[in-house]
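Below is one structure. I have some questions about it.
Note that one protein chain is taken out, while the other chains of the complex remain in position.
Coming up: chain A.
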Amino acid sequence: MMLEIDRLTAGYGRVRVLHEVSLDVGEGEIVALVGPNGAGKSTLLRAVTAMIPDRSGTLVLAGRSLIGASVEAVAAAGVAHVPEGRRLFPGLTVRDNLRLGGWLGRNKDLAPVLEMFPVLGDRLSQVAGSLSGGEQQMCAIARALMSRPKLLLIDELSLGLAPLLVDEILARLGGIAAAGTGILLVEQDAGAALEVAHRGYVLELGEVVLAGTTAELAADPRMRSAYLGGEWEADAASEPGGT
(Lines give C-alpha, C1' and ligand atoms only; values in the text may rest on other atoms or scores of the structure.)
Protein backbone atom coordinates (compact mmCIF):
# COMPACT_ATOMS: atom_id res chain seq x y z
CA MET A 1 0.00 0.00 0.00
CA MET A 2 1.15 3.51 -0.79
CA LEU A 3 -0.76 5.17 2.01
CA GLU A 4 -2.04 3.34 5.07
CA ILE A 5 -4.14 5.15 7.62
CA ASP A 6 -5.22 3.22 10.68
CA ARG A 7 -7.41 4.61 13.45
CA LEU A 8 -6.36 8.17 12.75
CA THR A 9 -7.74 10.78 15.13
CA ALA A 10 -7.20 14.45 14.45
CA GLY A 11 -8.73 17.83 15.14
CA TYR A 12 -8.25 21.44 16.01
CA GLY A 13 -7.27 22.01 19.62
CA ARG A 14 -9.74 20.14 21.81
CA VAL A 15 -12.25 19.63 19.02
CA ARG A 16 -11.88 16.17 17.50
CA VAL A 17 -12.94 16.13 13.86
CA LEU A 18 -11.74 12.67 12.82
CA HIS A 19 -12.51 9.62 14.98
CA GLU A 20 -10.37 6.55 14.33
CA VAL A 21 -10.51 6.73 10.56
CA SER A 22 -8.91 3.85 8.66
CA LEU A 23 -8.28 4.13 4.96
CA ASP A 24 -5.71 3.11 2.40
CA VAL A 25 -4.59 4.04 -1.09
CA GLY A 26 -2.63 1.67 -3.32
CA GLU A 27 0.04 2.43 -5.85
CA GLY A 28 -1.58 3.80 -9.00
CA GLU A 29 -5.00 3.67 -7.41
CA ILE A 30 -7.60 6.45 -7.41
CA VAL A 31 -9.58 6.55 -4.18
CA ALA A 32 -12.55 8.85 -3.76
CA LEU A 33 -13.46 10.29 -0.37
CA VAL A 34 -17.03 11.54 -0.37
CA GLY A 35 -19.47 12.76 2.21
CA PRO A 36 -21.46 15.80 3.28
CA ASN A 37 -20.10 19.21 4.21
CA GLY A 38 -18.29 19.18 7.51
CA ALA A 39 -17.74 15.41 7.52
CA GLY A 40 -14.00 15.92 7.90
CA LYS A 41 -12.85 15.15 4.34
CA SER A 42 -10.59 18.18 4.06
CA THR A 43 -9.45 17.66 7.62
CA LEU A 44 -8.31 14.15 6.70
CA LEU A 45 -6.15 15.50 3.86
CA ARG A 46 -4.79 18.23 6.13
CA ALA A 47 -3.98 15.62 8.76
CA VAL A 48 -2.03 13.57 6.21
CA THR A 49 0.13 16.56 5.21
CA ALA A 50 0.59 17.68 8.82
CA MET A 51 -1.21 20.97 8.25
CA ILE A 52 -3.00 19.85 11.41
CA PRO A 53 -0.12 18.91 13.68
CA ASP A 54 -2.43 17.50 16.34
CA ARG A 55 -3.06 13.91 15.27
CA SER A 56 -2.66 10.38 16.53
CA GLY A 57 -2.96 6.88 15.12
CA THR A 58 -1.09 5.25 12.29
CA LEU A 59 -0.16 7.16 9.16
CA VAL A 60 2.30 5.38 6.90
CA LEU A 61 3.51 6.36 3.44
CA ALA A 62 5.38 3.68 1.51
CA GLY A 63 6.44 2.01 4.77
CA ARG A 64 7.44 5.22 6.53
CA SER A 65 5.46 6.77 9.39
CA LEU A 66 4.38 10.37 8.91
CA ILE A 67 3.13 10.91 12.45
CA GLY A 68 5.28 13.63 13.98
CA ALA A 69 6.63 14.78 10.62
CA SER A 70 6.41 18.47 9.70
CA VAL A 71 4.52 19.78 6.66
CA GLU A 72 7.82 20.16 4.81
CA ALA A 73 8.94 16.65 5.75
CA VAL A 74 5.69 15.12 4.51
CA ALA A 75 6.19 16.93 1.20
CA ALA A 76 9.76 15.63 1.05
CA ALA A 77 8.47 12.10 1.69
CA GLY A 78 6.50 12.32 -1.55
CA VAL A 79 3.03 13.65 -0.77
CA ALA A 80 1.65 16.47 -2.91
CA HIS A 81 -1.46 18.26 -1.73
CA VAL A 82 -3.76 20.35 -3.91
CA PRO A 83 -5.38 22.24 -1.04
CA GLU A 84 -8.86 23.62 -0.69
CA GLY A 85 -9.05 26.90 -2.61
CA ARG A 86 -6.03 25.81 -4.71
CA ARG A 87 -3.67 28.22 -2.93
CA LEU A 88 -1.65 29.20 -6.00
CA PHE A 89 0.90 31.99 -5.49
CA PRO A 90 -1.28 34.69 -7.02
CA GLY A 91 1.37 37.32 -7.76
CA LEU A 92 3.77 34.89 -9.41
CA THR A 93 3.62 33.65 -12.99
CA VAL A 94 2.36 30.21 -13.91
CA ARG A 95 5.96 29.27 -14.74
CA ASP A 96 7.15 30.30 -11.26
CA ASN A 97 4.24 28.48 -9.64
CA LEU A 98 5.21 25.29 -11.49
CA ARG A 99 8.88 25.77 -10.65
CA LEU A 100 7.91 26.10 -6.99
CA GLY A 101 6.04 22.81 -7.33
CA GLY A 102 9.32 21.21 -8.34
CA TRP A 103 11.26 23.07 -5.67
CA LEU A 104 12.25 20.08 -3.55
CA GLY A 105 13.55 17.87 -6.33
CA ARG A 106 14.86 20.86 -8.31
CA ASN A 107 12.60 19.71 -11.12
CA LYS A 108 12.44 22.34 -13.84
CA ASP A 109 11.10 20.10 -16.59
CA LEU A 110 7.68 21.56 -17.37
CA ALA A 111 7.10 19.43 -20.47
CA PRO A 112 5.22 16.50 -18.86
CA VAL A 113 2.69 18.67 -17.04
CA LEU A 114 2.23 20.98 -20.03
CA GLU A 115 1.53 17.93 -22.14
CA MET A 116 -1.19 16.98 -19.67
CA PHE A 117 -2.62 20.52 -19.47
CA PRO A 118 -1.69 22.19 -22.80
CA VAL A 119 -3.65 25.35 -21.98
CA LEU A 120 -1.08 26.20 -19.30
CA GLY A 121 1.59 26.39 -21.99
CA ASP A 122 -0.04 29.54 -23.36
CA ARG A 123 -0.25 31.06 -19.89
CA LEU A 124 3.29 30.51 -18.58
CA SER A 125 4.16 34.20 -18.31
CA GLN A 126 0.77 35.23 -16.92
CA VAL A 127 0.38 35.74 -13.16
CA ALA A 128 -1.57 32.90 -11.59
CA GLY A 129 -4.10 35.24 -10.02
CA SER A 130 -5.36 36.24 -13.47
CA LEU A 131 -6.20 32.69 -14.60
CA SER A 132 -9.77 31.46 -14.92
CA GLY A 133 -11.05 29.03 -12.28
CA GLY A 134 -10.51 25.98 -14.44
CA GLU A 135 -7.01 27.07 -15.43
CA GLN A 136 -6.18 27.71 -11.79
CA GLN A 137 -7.27 24.20 -10.87
CA MET A 138 -5.18 22.74 -13.70
CA CYS A 139 -2.24 24.89 -12.58
CA ALA A 140 -2.66 23.69 -8.99
CA ILE A 141 -2.67 20.03 -10.05
CA ALA A 142 0.26 20.61 -12.42
CA ARG A 143 2.17 22.34 -9.63
CA ALA A 144 1.56 19.35 -7.35
CA LEU A 145 2.72 16.94 -10.07
CA MET A 146 5.97 18.87 -10.53
CA SER A 147 7.22 17.24 -7.32
CA ARG A 148 6.73 13.81 -8.96
CA PRO A 149 4.73 12.66 -5.92
CA LYS A 150 4.10 9.12 -4.75
CA LEU A 151 0.74 10.25 -3.45
CA LEU A 152 -1.45 13.06 -4.73
CA LEU A 153 -4.16 14.55 -2.51
CA ILE A 154 -6.80 16.67 -4.23
CA ASP A 155 -9.31 18.69 -2.23
CA GLU A 156 -12.62 19.67 -3.86
CA LEU A 157 -11.48 19.54 -7.44
CA SER A 158 -14.88 20.52 -8.80
CA LEU A 159 -15.52 23.52 -6.55
CA GLY A 160 -16.66 26.50 -8.60
CA LEU A 161 -16.01 24.85 -11.95
CA ALA A 162 -18.39 24.12 -14.81
CA PRO A 163 -19.32 20.40 -15.03
CA LEU A 164 -17.74 20.01 -18.48
CA LEU A 165 -14.46 21.36 -17.16
CA VAL A 166 -14.63 19.04 -14.15
CA ASP A 167 -15.01 16.05 -16.45
CA GLU A 168 -12.07 17.25 -18.52
CA ILE A 169 -9.79 17.55 -15.49
CA LEU A 170 -11.02 14.31 -13.92
CA ALA A 171 -10.23 12.52 -17.16
CA ARG A 172 -6.53 13.39 -16.67
CA LEU A 173 -6.37 11.63 -13.30
CA GLY A 174 -6.44 8.19 -14.92
CA GLY A 175 -3.20 8.99 -16.74
CA ILE A 176 -1.55 10.25 -13.55
CA ALA A 177 -2.52 7.10 -11.66
CA ALA A 178 -1.40 4.87 -14.52
CA ALA A 179 2.11 6.28 -14.01
CA GLY A 180 2.06 4.82 -10.47
CA THR A 181 0.91 7.77 -8.37
CA GLY A 182 -1.78 7.01 -5.81
CA ILE A 183 -4.57 9.59 -5.74
CA LEU A 184 -6.86 10.43 -2.86
CA LEU A 185 -9.67 12.58 -4.22
CA VAL A 186 -11.97 14.52 -1.92
CA GLU A 187 -15.19 15.46 -3.67
CA GLN A 188 -18.51 16.96 -2.85
CA ASP A 189 -19.79 15.73 -6.20
CA ALA A 190 -19.86 12.00 -5.39
CA GLY A 191 -21.12 10.99 -8.83
CA ALA A 192 -18.23 12.63 -10.65
CA ALA A 193 -15.67 11.23 -8.21
CA LEU A 194 -16.92 7.65 -8.42
CA GLU A 195 -16.79 7.76 -12.21
CA VAL A 196 -12.99 8.01 -12.20
CA ALA A 197 -12.14 6.27 -8.92
CA HIS A 198 -11.34 2.61 -8.33
CA ARG A 199 -12.54 2.60 -4.75
CA GLY A 200 -14.30 4.96 -2.43
CA TYR A 201 -14.95 5.81 1.22
CA VAL A 202 -17.91 7.67 2.64
CA LEU A 203 -17.11 9.90 5.59
CA GLU A 204 -19.84 11.18 7.93
CA LEU A 205 -19.20 13.17 11.11
CA GLY A 206 -15.56 12.15 11.09
CA GLU A 207 -16.12 8.43 10.72
CA VAL A 208 -15.98 6.05 7.77
CA VAL A 209 -19.53 4.77 7.35
CA LEU A 210 -19.17 2.99 4.05
CA ALA A 211 -16.27 1.69 1.96
CA GLY A 212 -15.85 -0.43 -1.12
CA THR A 213 -15.15 -0.55 -4.81
CA THR A 214 -16.85 1.98 -7.00
CA ALA A 215 -19.34 -0.62 -8.22
CA GLU A 216 -20.20 -1.68 -4.68
CA LEU A 217 -20.76 1.90 -3.58
CA ALA A 218 -22.84 2.68 -6.64
CA ALA A 219 -25.07 -0.27 -5.87
CA ASP A 220 -25.48 0.52 -2.19
CA PRO A 221 -28.95 1.89 -1.49
CA ARG A 222 -27.76 4.24 1.29
CA MET A 223 -25.17 5.68 -1.06
CA ARG A 224 -27.70 6.10 -3.85
CA SER A 225 -30.27 7.88 -1.78
CA ALA A 226 -27.87 10.12 0.14
CA TYR A 227 -25.18 11.09 -2.34
CA LEU A 228 -25.80 10.02 -5.88
CA GLY A 229 -29.31 11.28 -6.32
CA GLY A 230 -30.85 11.81 -9.70
CA GLU A 231 -27.77 11.53 -11.81
CA TRP A 232 -27.15 7.87 -11.10
CA GLU A 233 -30.86 7.05 -11.06
CA ALA A 234 -30.97 8.37 -14.59
CA ASP A 235 -27.95 6.30 -15.60
CA ALA A 236 -29.54 3.21 -14.11
CA ALA A 237 -32.77 3.92 -15.91
CA SER A 238 -31.02 4.07 -19.26
CA GLU A 239 -29.47 0.63 -18.80
CA PRO A 240 -31.30 -2.39 -20.15
CA GLY A 241 -33.48 -3.84 -17.44
CA GLY A 242 -33.20 -0.72 -15.27
CA THR A 243 -36.26 0.95 -13.88
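In this section, a contact is a pair of C-beta atoms (placed from the backbone, for glycine too) under 8 Å apart; a residue touches a chain by one contact, two chains touch by 3 or more; residues count from 1.
Quick note on the criterion: contacts and distances are computed from a predicted model.
Q: As a check of understanding, state which of "ATP synthase subunit a", "Acyl carrier protein", "NADH-quinone oxidoreductase subunit K" or "Branched-chain amino acid ABC transporter permease" is the UniProt name of the chain not shown.
A: "Branched-chain amino acid ABC transporter permease"
Q: Going by the contact rule already stated, which one of A:Pro90, A:Pro112, A:Gly133 or A:Gly180 would touch the omitted chain in the full complex?
A: In the full complex, the listed residue that touches the missing chain is A:Pro90.
Q: Check each of A:Gly129, A:Gly160 or A:Gly174 against the chain that is not shown and name the one that touches it.
A: A:Gly129
Q: With respect to the chain omitted from the figure, which of A:Leu61, A:Ala75, A:Val113 or A:Val166 is a touching residue?
A: Of the listed residues, the one touching the omitted chain is A:Ala75.
Q: In terms of residues, what is the contact footprint of the unshown chain on chain A?
A: Counting over the whole complex, chain A touches the hidden chain at residues 49, 51, 70-72, 75-76, 80-81, 83, 87-92, 96, 99-101, 103-104, 106, 129, 143, 147.
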